[in-house]
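Below is the structure I would like to discuss, written out as structure tokens.
Excluded from the complex is one protein chain; the other protein chains are retained at their positions.
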Amino acid sequence: MASKKSKGQGAQEHGHSHEGGHAHSHAVETHGRDTHGHGHDTHGHDDDHHVMPIKTYLIVFSTLMVLLVVTLLAAIPDLGPWNLPIAMAIAVAKALVVMIWFMHLKFSSPLTRLFAGAAFFWLAILFLLTLSDYISRPWFDVPKL
Amino acid sequence: MKQQRECHTLGMWLFLVTELMMFGGLFFVYSLYRGMFPVAFEEGSKHLNIWLGTINTFVLLFSSLTMAMAVHSAGSKDRKWLVRWLLITFVLGAAFLGIKAVEWGVDWQEGLIPGLNWHYYADHPEQAAHLLEANSGVHQVLMFFTIYFCMTGLHAIHMIIGLGLVGTFAVMGWQGKFTNGNEQPVEILGLYWHLVDIIWIFLFPLLYLIAGLMHGGGGH
Partner (left out) sequence: MSAITAGDPLIPGRRSATGEDGLPRENYLNAGYDLKSWFFTLDHKRIAILYLISLTVMFAIGGFGAMVVRLNLLTPNGLIVRPQTYNRMFSMHGVVMVFFFLVPSIPAVLGNFLLPLMLGTRDLAFPKLNLLSWYLYVVGALIAIIAMIFGGVDTGWTFYAPLSTQYSYDNVSLVIAGAFLAGFSSILTGLNFIVTVHKMRAPGLTWFRLPLFIWSIYATSLIQVLATPVLAITLLALVVERVFHVGFFDPKLGGDPVLMQHMFWFYSHPAVYIMILPGMAVISEIVACFSRKPIFGYKFVAFASLGIAVISFLVWGHHMFTTSQSPFAATVFSFLSFIVAIPSAIKVFNWTATLHKGSIQLTTPMLYALSFIGLFTIGGLTGLHLASMAADVHLQDTYFVVAHFHYVMVGGAMTAFLGGMHFWWPKIFGRMYPESWGKASAIIVFVGFNLTFFPQFIMGIEGMPRRYATYAEEFQLWHILSTAGASIMGLGFALPFTYLLWSLKKGPIAGPNPFRATGLEWQCPSPPPTLNFEKIPIVTTGPYAYSAEGDELEHAEEQAQRAQLELELTRLQIAGDRVAEGVPLATPGPAISAVPEEDSPRGV
């Protein structure tokens, strides 16, 4: 886990110490921006310079609180096998809210969103394919645990 | 500079992808064994303190808000509030870890820590019979707690690292390093912090709410 700490610092210091190299890249960037074709957002200005109004943050937080209460309420009745999917759906909703507004996915480039989505897609591969083994074992004469 | 910002954002998201894949492996282990031993997992979950878990969830969600406010302050070049929000985030994170430590302390006393201090079966012989009846096997409660400690433990490690970074950034922010147009590092720290929050958002119902809300919560 040591890597993470340095990464944060590395990312921060990067802006200072590599000025020379990036000055060049920047000078060229103004020529090449049109040919890049990536990282386009619909705003027409830097996507990192957007500043979300505080009101939005408060609304988002309130939503999260509501969802937390819903989580607890949904845990009261015994709905048999449905408790888990419902709890997960609420958790997914919370996660989406955090990702879209707190983590600024709403304002991020399609590429960033693609990468964010890729993680869940690959997790789905891990889950589904591996579970397919365990779920299908009883179909055959495979010794059970 | 825009290119540099985009690089950093993309880089951090890629890192978050790796974190998701890593925790995802643990989540899979959880899914598999809960699917195999539902009764044992429910039984194990009853020994977790739902109220402390709820408070912790609230604390973390609130800390996400304060972190977002810190990012906002950095972008608005408001040095004082940047540091304040970061410090509040720090306190909230520390509170989370404190509550976790309390929970684990209780688990220790109740002999629920696999490998270190486990005397669940000795304490609950009637449960053992009940589990055997449900064809769940006695040892799966151990499995639940193993997974519980691994997941919350790994999460706590990430919280500790996050706290370290938030504290460091508070100091650097106070020195004005993030309110001079260079607010991106705070944004990136925010991404990391939110991810740790998201992981907890999933951990809470999966670990604490298996047996529903009204089983008495915590202890016996």
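So that you can tell them apart, the chains are marked A and B in the order they are listed, and the count of residues begins at 1 in each.
The criterion applied here is as follows: a contact is a pair of C-beta atoms (placed from the backbone, for glycine too) under 8 Å apart; a residue touches a chain by one contact, two chains touch by 3 or more.
Nothing here was measured: the structure is a model prediction, and the numbers come from that model.
Listed residues B:14, B:128 or B:156: the one in touch with the omitted chain is B:14. If you put the missing chain back, the residues of chain A touching it would be 2-3, 6-7, 10-11, 13-14, 18, 20-21, 24-25, 28, 31-32, 35-39, 111, 118-119, 122, 125-126, 129-130, 132-134, 136-137, 139-140, 142-143, 145.
By the touch definition given at the top, chain B reaches the unshown chain through residues 3, 6-7, 10-11, 14-15, 17-26, 28-29, 32-33, 36-37, 114-116, 137, 139-140, 142-143, 146, 150, 154.
By definition in this document, only the chains that are shown with their structure count from here on.
Annotation: 16 Å between the Cα-based centres of chain A and chain B.
By the touch rule above, chain B contacts chain A in their complex via residues 1-6, 8-17, 20-21, 24-25, 27-28, 31-32, 35-36, 54, 57-58, 61-62, 64-65, 67-69, 72, 75-76, 157-158, 161, 164-165, 168-169, 172, 177, 182, 184-185, 187-192, 194-195, 197-198, 201-202, 204-206, 209, 212-214. The part of chain A that touches chain B in the complex is made up of residues 1, 4-5, 7-9, 11-12, 14-15, 22, 25-26, 29, 39, 46, 48-49, 51-52, 54, 57-58, 60-61, 64-65, 68, 71-73, 75-78, 83, 87-88, 90-91, 94-95, 98-99, 101-104, 108-109, 111-112, 115-116, 118-120, 122-123, 126-127, 130-131, 134, 145.
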